[in-house]
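Worksheet: the structure to be examined is printed underneath.
Removed from the display is one protein chain of the complex; every other protein chain stays in position.
Up next is chain A:
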Amino acid sequence: MADTGSFLHLARPLAPAAIGSQPSTAPLNVTIQPQAIFSILDHSLRRSPDQERVIGTLLGTRSEDGTEVEIRNCYAVPHTETAEQVEVDMEYQEKMLSLHLKANPREVLVGWYATSGELNTFSALIQNFYGQQGEGTWPHPAVHLTVSSVPGKDIETRTYISAPIGVTSERAGDSCLFIPVPYEIRYSDADKSGLELISGARDREDRSAPVITDIETLERAIEQVVDLIGRVSNYVNEVLDEERPGSSALGQFLMNALSLAPKVDPTTIEKDFNNHIQDVLVVSYLANTIRTQIDLSNRLATAALTLGGGDALQGNEGKDGGDNNNRRGGDNRRGGKGRGQNRQQVEQ
């Protein structure tokens, strides 16, 4: 990610809390899921040309003590901003929130985003709106996420929470202190395959990539690994030839990695290998046999037999069923020759 700037993150400010409850000042951590960022970027593309920035609501989960916030989802909220005033479509925000909560009952309102890195009075106003009591995130602080999308510059993402400031109660409404909080963009295991495909398209002119088959994915991964291993062995050779200074740390790391290789008896490997490859091949064979049988059964059932007309056809169907059963028996016998629990299942 782009440089997030450096700041010291020790504690968050005291928010006005209900009397009796213990206000927490523990630092806040924000995790952002990639689809939220993607959605914000999509929204920033779809803004009207005269809009400087667009805003939207962030949804996600919050840990019980409120120190961990995960931004999982977001939606756009229309707003208009002029030099003097800002208008957020409150009704839209409420309706959309209820629609989203219907489909994702586990997610809650956690804050809002804007597609510019700038913080101004209007930001404070909106921030106070999202952090208010009632519909807002109170007593937890609202998280403000800015994703700058200035052409020609890196996309900068920042997260803030706020503390109330203001001398008088009138001024408190449109002013607040934004405090940067650390964040992390984290993707889950399930997202990985999707992100792989998406990032596969990044160097292409048309910015698109076809969905590739498993075997192509495998090929790419293997090519990459071979490449990486080549680099490492190159480095090791250079160190051995004393062309480069060695590093004990790197050596140690490589030793650690190498020691992960299992030490097993060659005959065991041989045996396991044979068992597994047979399992795989037999299942594949059976699957294809079954497919052929079913295809055949369908064709026989609907084949227009010339002799005997309709009666022969109908007689054929019963035969077809029996035929198929016989063949299934045949499958079982063939499967029975091998070993392994998988075949047992097929035989059931």
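Convention: a contact is a pair of C-beta atoms (placed from the backbone, for glycine too) under 8 Å apart; a residue touches a chain by one contact, two chains touch by 3 or more; residues count from 1.
Convention: contacts and distances are computed from a predicted model.
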{"item": "From \"RNA helicase\", \"proteasome endopeptidase complex\", \"Eukaryotic translation initiation factor 3 subunit H\" or \"Elongator complex protein 5\", the hidden chain's UniProt protein name", "value": "\"Eukaryotic translation initiation factor 3 subunit H\""}
{"item": "Residue of A:Ala76, A:Ala124 or A:Cys176 in touch with the missing chain, whole complex considered", "value": "A:Ala76"}
{"item": "Residue numbers in chain A that touch the chain omitted from display", "value": "1-2, 33-35, 37-39, 41-48, 54, 72-73, 76-78, 89, 92, 95-96, 99, 102-105, 149, 154-155, 188-202, 207-218, 220-225, 228, 231, 245-250, 252-253, 256, 262, 264, 266, 269-270, 273-274, 276-277, 279-281, 283-284, 286-288, 290-291, 294-295, 297-298, 301-304, 313-315, 317-318, 320-321, 324-325, 328, 342, 345-346, 348"}
